[in-house]
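Note that this complex is displayed minus one protein chain, with the remaining chains in position.
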Amino acid sequence: MTDADWLRTGIGDSDADSITLMGRDVAGELMGEVTLTQLTFLLVQKRLPSEGEARLLDAILVSLADHGLTPTVLAARLTYTGAPESLQGAVAAGLLGSGSVFLGVVEDTARFLDELLGQEGSEREVVERAIGERKRVPGLGHPVHKVEDPRTPRIYAIAEENGLLGDRLRLLRVVAEVHREQTGRDLPINGAGVAGAALADLGFPAPLLRGFALLARTAGLLGHLAEEMDQPLGMPLYREVDERAVYDPPDPEG
Amino acid sequence: MTDADWLRTGIGDSDADSITLMGRDVAGELMGEVTLTQLTFLLVQKRLPSEGEARLLDAILVSLADHGLTPTVLAARLTYTGAPESLQGAVAAGLLGSGSVFLGVVEDTARFLDELLGQEGSEREVVERAIGERKRVPGLGHPVHKVEDPRTPRIYAIAEENGLLGDRLRLLRVVAEVHREQTGRDLPINGAGVAGAALADLGFPAPLLRGFALLARTAGLLGHLAEEMDQPLGMPLYREVDERAVYDPPDPEG
Amino acid sequence: MTDADWLRTGIGDSDADSITLMGRDVAGELMGEVTLTQLTFLLVQKRLPSEGEARLLDAILVSLADHGLTPTVLAARLTYTGAPESLQGAVAAGLLGSGSVFLGVVEDTARFLDELLGQEGSEREVVERAIGERKRVPGLGHPVHKVEDPRTPRIYAIAEENGLLGDRLRLLRVVAEVHREQTGRDLPINGAGVAGAALADLGFPAPLLRGFALLARTAGLLGHLAEEMDQPLGMPLYREVDERAVYDPPDPEG
Partner (left out) sequence: MTDADWLRTGIGDSDADSITLMGRDVAGELMGEVTLTQLTFLLVQKRLPSEGEARLLDAILVSLADHGLTPTVLAARLTYTGAPESLQGAVAAGLLGSGSVFLGVVEDTARFLDELLGQEGSEREVVERAIGERKRVPGLGHPVHKVEDPRTPRIYAIAEENGLLGDRLRLLRVVAEVHREQTGRDLPINGAGVAGAALADLGFPAPLLRGFALLARTAGLLGHLAEEMDQPLGMPLYREVDERAVYDPPDPEG
């Protein structure tokens, strides 16, 4: 034991002959044996996932990877335009906009469901009370997928097929049902909400859930940066903005 | 066709009923069917990988994911200390140090091998000439793994098992051999070098290779940030640095 | 007017002969005439500051620029270690930890004071009520400067000398006084709190206050990165951490 008790890690180590992650030999036990997704599960949960857990986690990651030319993707591609020699800067820029507006729902849904699970009363009572008090219920509604978010039934199906339909996924369905009854508005469970519920059911802590979206989006960003190399969008987008923008300065005389 | 010919993308699209990536329905064709690694291959190469290609790519990603408390991991954990509400900032900070010093080798090795492949003469002649002109050969030698980097034989084995031992992986072995003969120093092929050769053999372009290390490291960073939440290292590290550091200012009188 | 009403900016424009910021000719009216601090005031407030306002803003920025080897500085220097070719990445990493833990106080203090200013009742009544309800009062107390934060009286003096002792700076003194009376603990107004109050009194909006700390810290980071170039700390810090860290992995058998 070192004098600095805080200076320890369980994640990785290496010496002249071996590299170890979570106590497992990287070359002998992990490379060729596990996917990046399984490794991620191991790094966070300290155990390898079952086959079903890995399949569900991959499905969630695939569902979060990309949604076209979103603000974060545009930020990454515009950053690449100025600093193509630093791919890490473009990827980082593309992650930095993954905040409360787009990814908050993943965590908010998980936190909301956790709160409900901790309360006394029947499931319906708890949900009815909670929804009555709130203006917005996290995880419901989507600006584009107004009737059904296609990711939602797929996550439910994969969870069921693998015996992983947990408390939060089940409760989220009750939430959507009660919300519809109380408000008369039929808001579908959205993809971010179902991802939050499913990740929390898989055992990941709420403050880390956003991280899985970041991992998934890094994959999406690689696709966009590959496309940017072949077919640049950043520079012409800038040129068009620059040309069309109206300059409307304050009056210097005040 | 739009008036803006540059404003098109092949990556992602969505409408009220569906979400599409690379022309495939996300819910119907990708979720539950492909891993994040397979999706990444698809996003960059515009086709799904074979089983063997996916296995090799996963092995490369697993080999690059984490090496303990490296400078980039420390940067991420220290960033989390100051802004725990913005996980994306901590991940971004952890990626930003993934530059020429640590990851340059992946790309440098691929570029070096590409150059050699484009030259005339027998393989050995080309390699002998190239090494004779260079002080440093990218992809050889490692400060810790002095005799053998354990990742290297594993990548070669997985590539061979799957019929994916390509031109660059083979050439890199010749490079190591010729280097040993010419210099008398037995430098092993390092993990970054073999990753660069294998990624290039898989068909990824050199300027994007660093991106795969970024994806792998994002997974590693999730592990470290999960650990940081449970067992903080950033704040005590700062405190110790602050306490031990000697303040040695310039003389204000000049 | 363009068809896109949102595509307009008052900040900057240029054509073949001139560059304009906020309606002023950069070469003819700003370069050689204003400092970077005065320009920043202009860019945000759409008017140039008075001499006193500029002096107070500079004093605030100087007070926020650096506090030695803080977590954010260490993150920047460790990032430089890995990617010295991308100075922008090191600076960005150094800014990303400027979140709720260290800089939240600047904004929290301004928001708290704004709330109080909007309430009915005498100043003391309002403050007494507000403090009674709160566990923590933003802007009071400092882990190192337990008796007095030396920046605080200096900001008050400069504000007074220039006729800029505004509502929030005055109210913050009442807050500290009432807090002492109510709790018996004499917590000094800290540097972040006084900066928040002074910036808000200068007319800057609360959501932007953190930005001034970011500007000031960018200056501090340039100092640290210049030092890192001459006298590297990132690599030896990593080496020591790596050597001393105890590897304490989870049991793979679970």
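Brief remarks follow.
Chains: A, B and C, in written order; residue numbering restarts at 1 for each.
Note that in this section contacts are C-beta pairs under 8 Å (C-beta built on N, C-alpha and C of every residue); 3 or more make two chains touch, one makes a residue touch a chain.
These numbers come from a predicted model, not from an experiment.
Listed by label, the shown chains that the missing chain touches in the whole complex are A, B, C. When the omitted chain is restored, the residue from A:G97, A:P150, A:P188 or A:G211 that touches it is A:G97. Touching the missing chain, out of A:L39, A:L56 or A:L78, is residue A:L78.
Summarising the interface, chain A meets the missing chain with residues 68-72, 74-76, 78-86, 89-90, 92-93, 96-103, 234-235, 237-238, 241-242, 245, 247. Residue positions on chain B in contact with the hidden chain: 1-2, 4, 7-11, 13, 20, 22-24, 46-47, 83, 85-86, 88-89, 92, 96, 241, 244-252, 254, in rising order. The omitted chain makes contact with chain C at the following residues, 4, 6-19, 21-22, 25-28, 30-32, 34-37, 39-40, 43-44, 54-55, 58-59, 61-63, 65-69, 84, 86-89, 91-93, 95-99, 103, 144-148, 150-151, 153-155, 157-158, 191, 205, 207-208, 210-212, 214-216, 218-227, 229, 231-233, 236-237, 240.
Note that only the chains that are shown with their structure count from here on.
Separation between the centroids of chain A and chain B, computed from CA atoms only, is 22 Å.
Look at where the CA atoms of chain B average out and do the same for chain C: the two points lie 36 Å apart. Touching of two or more other chains is recorded for residues 68-69, 84, 86, 89, 92-93, 96-99, 103, 237 of chain B.
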